[in-house]
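Structure first, commentary second.
All protein chains but one are shown in place.
Take a look at chain A:
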Amino acid sequence: MPPVCWKFIKLHENLAPWVPVVGLEIHAQITSNSKLFSGSQVQFAAPPNSLVSFFDASLPGTLPVLNRRCVEAAVMTGLALNCTINKKSLFDRKHYFYADLPAGYQITQQRVPIAVNGSLSYSLCIDNKMSQMVTKTVRIKQIQLEQDSGKSLHDDARSQTLVDLNRAGVGLMEVVMEPDMCCGEEAAAAVRELQLILQTLGSSQAIMAEGQLRVDANVSVHHPGEPYGVRTEVKNINSIRFLTKAVDYEIQRQIKELENGGTVVNETRAFDSKLGCTVPMRDKEGKQDYRFMPEPNLPPLILYDAKSLPANVNHQQVVNIDWIHERLPDLPSVKRAKLVELYGILPEHSFTLVNEDGLMEFFEDVVKRTQMKPKKVIGWILSDLLSHLKQHSLTANESPISSFLLADLLNLLENGDISSSAAKQVFEELWKGEGKTPLEIVKEKQLELIQDQEELEQICQAVIDEREKEVMAIKEGNKKVINKLIGLVRKATRGRANPLLVKQILEKKLSE
């Protein structure tokens, strides 16, 4: 049973609430030098039809030859998603006529896919509060290997269709997620986690904008306790942000439709990112019967583990599941746990570090180069660096402040050379990317803390002398007023005084 949804939707007080159900089918292009069944190169944005072998163009008499790399990528992904890897899987032909499908069929794994029955845990925060994270699990029904299609470009004005077969035959992993999600945010969080896993494994670059990760969402709504409603399939979603919008829009649309006495039709809809809504798609496949048939030119795909591996076998010819298992890199969830343990940071902080491109590496580089405690470093990374990055739509790797510079800056702060407010000023200067070091900026702007005790004592004394009223209040027992004096000292020193030191001096002087 899927977990009970935490989000019932009620449009009207007097009507029964709705339970939205969301399932995902995700196509991930396998990172591989060559295609799934041919030797053609795989490359994004190559000149049209420049990466097409005889097999890709379906020339008569050509036969598929399975690419070992693609099999390994699928096994790796299956293992990372806690799947059972089928020791024997089969390939099938799925038939339909379309201009960018040269053979008239796609080779896929309909009957026995390479991996089944897995799960994916993902976390998301409720109401956008980082402190309220919940972890959820979506079941993975299966992962199947299949061919990508080519691309068609319709020129309606000239009633022409242009076909580019560069993508035809590229290896895909189709990850089928059970309908265990109930809103756009959940779907987005699950996809983001999958994306991170794929990128960590290197099995797919999973860049949605380049079509390496394509998400179709199956959406339906029903009343609690009733069977699932009729579902629609939403396609053309090319970013995670749009996935959230598309799913939520579709849920609302279906509820409105049903509450207005209408029905939901089982159809394919496309997400229009400009209008922010889903629209019925001119269905290229219609109500098709794909006439599945076993692919006769590919023997069953047999995988081995340490136990079943035959002796004297040529290792180039076999894929050993255990061997791949032992070499799996740390998955995002493990990385997060390690971050929490190693650096004593909060789980939600580890979440952000791992989820933001390159941020974890950035953080670790800074930690390595500074004496500042990681718990303090994380504040600078998340509130200062990350907010700047987001404002400018940059990733950590594109940051104008390198991890070196930030570490230098934090060291100055940690050594007591500058105050934290001065550090913020230096940070702003560094962000401009003018090539100055933090120390140069500190010197130039005279931001060093006053180290001379006597000078500081004189300034404090001057403040005390000027502020008889406050001094009286403190002496009468209103200790809080000392903060006002500290503030005045800081103002007088233009932030160059160490507040702790100032406090000590003031207290000493006032108790005299």
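To be clear about the criterion, contacts are C-beta pairs under 8 Å (C-beta built on N, C-alpha and C of every residue); 3 or more make two chains touch, one makes a residue touch a chain; residues count from 1.
By definition in this document, contacts and distances are computed from a predicted model.
Of the names listed as "Sorting nexin-4", "UspA domain-containing protein", "Glutamyl-tRNA(Gln) amidotransferase subunit A, mitochondrial" or "Sorbitol dehydrogenase", the one that matches the UniProt record for the absent chain is "Glutamyl-tRNA(Gln) amidotransferase subunit A, mitochondrial". For the options A:L63, A:A306 or A:L342, the residue in contact with the chain missing from this view is A:L63. For chain A, the list of residues touching the undisplayed chain reads 54, 57-66, 93, 95, 97, 99, 102-105, 159, 161, 163, 289-293, 296-299, 317.
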